[in-house]
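Every protein chain of the complex appears in place save one, which is left out.
By written order: A and B. Residues from 1 in each chain.
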Amino acid sequence: MDQDYKKLLRNFHQARWDEPIIFEMSTPGERGVLVPAASAEVQAAVGDEAAIIPESLRRKAKPALPEVGQMRVNRHYMRLSQQTLGNDVSVDIGQGTCTMKYSPKVQEHLVRSNPDIADIHPLQDESTMQGLLQIYHETEKYMKEISGMDAFSFQPGGGAHAIYTNALIVRNYFEDKGEDRDEIVTTIFSHPADAGAPATCGYKVIDLMQDNELGYPTLEAFKEALSEKTAAVFITNPEDTGIFNPRIAEYVQAAHDVGALAVYDQANVNGIMGITRAKEAGFDLIHYNLHKTFSSPHGGMGPGVGALGATRELEPYLPVPQVKFDGEKYYLDCGLEKTVGKVRSFFGNAAILVRVYMWIRSLGPEGIREAALCSVLNNQYTVKKVSAIPGVTMYYADGIRRIEQCRYSWEQLKEDTGLGTEDVTRRLVDYGMEHYWQSHHPHIVPEPFTLEPTESYSKKDLDEFIAVLQQISWEAYNDPDIIRTAPHNAPVHGIKNYYETDPEKIMCSWRQYLKKTAK
Amino acid sequence: MSEKKVVYPYIPNSNPDVQKEMMAFVGAKDLWELYEEIPEALRYKERLNIPEAILDEFNIKKHTEKVLSQNINCSEYTSFLGAGCAQHFIPAVVDEITTRGEWLTAYGAESWADHGKYQAFFEYNSMLAELLETEVTSVPQYDGGQSVATAIAMSTRINGRQKVLLPELMNPTHRSIVENYMDSVQDKLKVDIEYVKADPATGTIDMADLRAKLDETVAAVVVENPGFLGILEENLEEIGAIAKQAGAEYIVYVDPISLGVLEAPANLGATITCGDLHSLGLHLSGGNGQAGFISTQGDAKYVTNYKDFLHSLVEPEVEGEYVFGNVLIERTHYAQRAFGNEYTGTGTNLWMISAAVYMALMGPQGMEDVGRAILYNSQYAAKQISEIPGVKLRFDGPFFQEFVVDFNMAGKSVANINRALLEKGIFGGFDLSRDFPALGQSALYCVTEVTTKEEIDRLVDALRAIVEPTRS
Partner (left out) sequence: MLVAAILKEDGEVDMVTLGLIINPIAGVGGRAGLKGSDGEDIQKLALARGGTLEAGAKAEVALSELVDLKEEIRFLAQPGAMGGDVLEKLGFSYQAVESSSAPSSASPSDAAVTSAEDTVEAALQMAAAGVDLLVFAGGDGTARDIYRTVGLSVPCVGIPAGVKIHSAVYANNPKSAGQVIRRFCANPSTASMVESEVMDLDEDLVRQNIVEAKLYGYLTVPRMQNLMQQAKASARFSAHDIEGIASEIADLMQAKAENTVYIFGTGGTTYKVMEHLGLQGSLLGVDVVAQDGRRRIVLADASETELYECVKDAGEVVLIVTAIGGQGHIFGRGNQQISPRVIRLVERDNLWIVSAAEKIYGLEDNTLHVDTSDPELDCELSGYRKVITGWQERIVCKVEA
């Protein structure tokens, strides 16, 4: 390993403001903003304020919010934002399965400042929302094209929410059919929501362990899990390991053979848009994460949209309203005979749809494919380099090309140096890199880390991130103490009980903190 | 000679020279070699049938603006729409902070590098706790409806019972969300729902009906205050007392902007408080500005039954530092998969930032002022509207921000009236006739701190004129 990589490292230090909690900044009497008051005539016309609310419901004591002037509030939160490494400031290829890509500013500016989206009330007369409804309708068309599915709903507020909604559809579908099916099948590398959301609907869960060579369950294992009690299978492909299951259509067929539905968790579609479709694999229900693949920003974990796609047969179950076009105008249609009703208010996170529409329109057919291709190219480039770093081992599918992300292991590093994935992730920030993502529970791959270099990153960005990993690996073998005591250049130092498990010890609010530290 | 390849600004390695170098490095001659793991039968060889790209930034912006310009927005027309979201005054600093790139583009990484984000979340928790007089709040849910559903699910975990009492006049969207959530593939896991009648004159909970339905099989009693129809529950505390007696959890759904003038339900017996953060600094955005919250005291039985992440101050290595962690994680399904409490994932975290900044700017006095402004404006509007012949207020009794206008004697449908109002540049109140057929032709009018006297007077004049020819 040549030492040139050291040139790519930067001498980074994150802002460290040692900022107090806002309550500590409070000065009684200070005002942050003055709000509009009812005019004098209105007040005179209404009369006595005390008569408006019954005594029993009136606020007795003012809420003990902090009292801080405007400039100080602004400064305080500006400082806090400086102590946060979003994708805008940090090369965030470490957050595997999250698809951290660039949210174009032209989109951000538009949704925040254009009143034709920011100031639209979702219950306005349809005739006054034609622009927004057009965007919904058009975007649905694009999603149908990319996936091959027959209808979409944008109502769910995130990927897990879409999985839940799909489970609802499955439940209602079989209830209508009069079939008693109470099991679902999913895999150990799927998002925990692929088990949790159906379980919330009352399903029993059968999980599949992966085959250690393939990296995904064998078809034989899959068939063992299936029976006439199976309502649906919830599959992700490629899974977070980045391995594409080439026999996916056979797995779907196996599910269909027992009369079950096949539900596709496509949180990992970024690498295969325009390359392969859910339709040809035979899926009945799918979802995309618009805040991952389709450029809407992550927001620190939401808001998002789980775009849910269905075949013609299942379209009657979709949440309402749908957006339809009668040849002249767009309208909201609640007429689906078997709709599950609502899973979220109104018709979903509309501002996200505007961004998605813009993104797809600015890329077009070639651009979408190019995005997929470059995300895969970026990943395979990264895989080749990272797998050569001392201490890294690759799991499963030896020699098989990964799609858009890959799971690695620091198992060897741990054995050689005693330092593992949690130590590395703490040290990353010293070089200006956001923490990487390890894995969903359970950590089947030991000491895991999962990288997803989306198409947004240039080769230089990739090289810098890889250089940082190389450096940390070198440190583990040669200067381990610097890692043990990391982070050094972050806003804070070590944390003793990050994942505190004792309910008695938690302090989720300032008042709880005061209460518990008073003794 | 093929056309010059497009280099996309969002896709740096679409640059042909770099791409060529990288392809060589990974040993792939062409696209399909990169994708060699995808079998022939699954390869999509067509060209996506979506519109050609609008490649330059000037034009994609112009195009989208043009599409959206077909809309008419609430800054152009006067809006009296509520029913889940409403126009409020949003301080500039809220938007300034919320649109900072760091918050916008962060995700779920640990708290060393995202310390600022976690501190902001903690401050949100803390300020909301002061409004609600509670101690613990998880990260927010998709919207208020989800918060009600999850609050009920929490209750069933806490006391092992499988029935919930809901108000018959509750938010119809929330009703649908809750009904879905309480249903199950397995009959034995279903949570039964019973709706408690409303007093026809006041719209408040019919106490006799509540008493009749409340027993030891009830996991939770849910009350909205204000209700979906704006109604205030004078018996809030008494309902809490009888719920407690029956061993049920008492879930109260609030509109947080009211809590400068309304008492916190936790002080009146609520064991779980939930609601939507919309009114704390979120824009309408076509329905994008919603986030549900659930909050309780810090007792272990509550804390261990939240379904979403809980962030807490934790113990630092360096004394005196504030550091944050993600606590009780084995409780969420991230650690237990199907076994965990319901499921969780991307929610609505960014809106915690908005709400935090909003609450910090408002302070105690600001919350009282805005609550007062809403009370006065909405009272004024109700009074003026009630004096229009052919129109009356449907319910007697106190309300906050929203009220039901009864048009049954107007001689026209609400749909008709609203169409006529539209021509005068007004979005009339939400048509209740479909969701609440018992109310006939009624509409839900919403008046907030941003509605001026002139706007109210203009509405009243317009209604008067519209109704005059046909009223009985």
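Convention: a residue touches a chain if its C-beta (ideal position, glycine included) is under 8 Å from a C-beta of that chain, and two chains touch if they have at least 3 such contacts.
The shown structure was predicted, so the numbers you read here are calculated from the model rather than taken from an experiment.
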{"item": "Contacting the left-out chain in the complete assembly, out of A:250, A:280, A:422 or A:461", "value": "A:422"}
{"item": "Touching the absent chain when the full complex is considered, from A:114, A:210, A:405 or A:471", "value": "A:210"}
{"item": "Candidate in contact with the missing chain, chosen from A:443, A:460, A:488 or A:515", "value": "A:443"}
{"item": "Interface with the undisplayed chain - residues on chain A", "value": "188, 199, 204-212, 217-218, 220-222, 224-225, 415, 418, 422, 438, 441-444, 484, 498-499, 501-502"}
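To be clear about the criterion, only the chains that are shown with their structure count from here on.
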{"item": "Centre-to-centre distance between chain B and chain A (centres being mean Cα positions), rounded to whole Å", "value": "19"}
